[in-house]
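With one protein chain removed, the remaining protein chains of the complex are shown where they sit.
For clarity, chains are labelled A and B in written order, and residue numbers in each chain start from 1.
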Amino acid sequence: MHIPDGFLATPVWLALDVGAAPAVGLLARRARQDFDESRIPLLGVMGAFVFAAQMVNFPVAPGASGHLVGSALLAYTLGPAAASLVMTAILVIQAFVFQDGGVLALGANIFNMAIAGVLAAHLPYRLLGGRRMGVFLGGMLSVLVGAFLALGQLLLSGIPMKPELLALSAGLFFVNAAAEGVITVAALGAIRGIRPGWVQEISPPGKRELWLFGGAAVALAVFGVLIASPLPDGLERFLEEAGVAARAKALITTPFGDYEAAFFRAGWLRKAAAGLAGLALISACGWATGRWLARRRRA
Amino acid sequence: MAPLIEVRGLSFRYEDGTLALNGVDFRLEPGETVALLGPNGSGKTTFLLHLIGLLRGEGEIIVCGRPVRRENLDFVRRKVGVLFQDADEQLFMPTVLEDVAFGPLNQGLPPQEAQRVALETLAQVGMQGAAGRAPYHLSAGEKRRVALAGVLAMGPEILVLDEPTTFLDPPSQRHLLDVLRALPQSKLLATHDAAFARALAARAVFFEGGRVVDSGPVDEVARRRHWEV
Partner (left out) sequence: MHHVVLDRWSRGRSFIHARDARAKLAAVVALLVAIATVPPGRYEPVAAAWALVCLAAALARLPVWGLAWRAALVLPFSAVFAAMSWLSGDPARGAALAAKSYASAFAVIFLLSVTPFPELCRAAEWFRAPRMLILLMQFIYRYLFVISGEAQHMWLASHCRGGSRGARFRAAAGAVGVLFARSYQRAEGIQRAMFARGFRGRFETLAARRFGGADFAFLLGALLLIGAARAGGGWLWRR
């Protein structure tokens, strides 16, 4: 979900721009260490490939067609670091050349889709050793994480959304995410069929890695539950215990008085817990499945 | 005089095991233009890639007196300029000028000098007005000529052309022919087009199944191999 300019509150887009810039710089430096500039044509052509692949029509339901987003596919063919960099380049081109997503909102969109989205694609794939379920979950999560992060940023910017609409959006996100999962599995299979070497080999994760990823998944789930819980109470209590509540409230409500944080307002957000809780549920399931599979493989 | 290119017993096998070249011998004398004829998959392009060390097989290849080995690749690639079949793969820079200047810049020329050389070579192929244009705006024939300029800008002694007439209409082919005829370099021309080969080359060798199975004047080889429409 590409956020246009004019939607995000100034502190939100500014903070994300300031945060994303060094992250991208780090990615670029990491990419430079991993390979020299002779790999650029491959990454560049792959980036152009994603644009083209996004145009292919996939009939996913009667009368409905889906399109590939591609971050997961990139992660599985180029590796996550290169995939993040290529996605960043794609997002910049989309913002400037196609006005798909804002220019000032690039920090937000890059964080949501190029960084978090690619990471969300990579984790299940890694955890499940490259199996089809991992590909499906990865494709699904890459879209879901990006979409929910965007939604969160919009809400934080004070965009009013009725709970029914929020639930509807969450539902649509899940449908799109599932479609991406299915399409990614099919597309990756087709690519593997032409030349298996094009898909990154993933060795099953070792014990230490399982704990690391498991921990990350649990943290994600906990965070998701926190957000999904009766939000004002849950978050405020958390903030109070961290001793930040009062200061945070002040920061957000002044001097940008117009952008009073939505989640400190009405309790309608409690009703929207469904969608966000679903995300937590998926993460927890994925993690549990991964651990179970790994245990089985070792037995 | 020593030959410009000498190949002895060149063999090459792809990763999947197929034998692409099976003991190829070849010589290119100074001032010659030789045509490589033969069906698709007969090894012509694979052979050309070996000449500049992009592929490494068994046997011996000597270019301008030096064997094609890692330590000589810089030298060899300076001497041999290759015009590949797909012009889009060769014009990868944002503008025509930057693309033609790519070679000279890599050779270590300072930017001003590289730009001057690039403009000169563009004029040589008749594309001086296109310096600021983007490659995707050019027609097939124009792309071909700009790619040629990019190769000439490096000052090679030998020109290798892989299917240069692909996608060119007859007027563009004639134009390319005129440009090529005016160039002093010795040339190696891999082509399907016997007429084009006859117009440019005196001698031809015929590839089949990874080996050179015939050689001689272009007309005779074409006739013997039934290589005419």
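Here is the rule we use: a residue touches a chain if its C-beta (ideal position, glycine included) is under 8 Å from a C-beta of that chain, and two chains touch if they have at least 3 such contacts.
Predicted model only: the values in this text are computed from it and were never measured.
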Kindly state which of the options B:S11, B:N72, B:Q107 or B:S215 is in contact with the chain not pictured. B:Q107
Of B:G150, B:P164 or B:G210, the residue in touch with the unshown chain: B:G150
Chain not shown: contacting residue from A:A15, A:V60 or A:L156: A:V60
Contact footprint on chain B, counting only the chain that is left out: 49, 52, 54, 74, 77-78, 81-82, 84, 86, 88-90, 92-95, 97-98, 101-103, 105-107, 111-112, 114-115, 133-136, 150-151, 154
Residue list for chain A contacting the dropped chain reads 4-8, 10, 13, 24-25, 28-29, 31-32, 36-38, 40-49, 51-53, 55-60, 62, 68, 77, 85-86, 88-90, 92-93, 95-99, 102-104, 158-162, 165, 183, 186-187, 189-191, 193-195, 198, 258
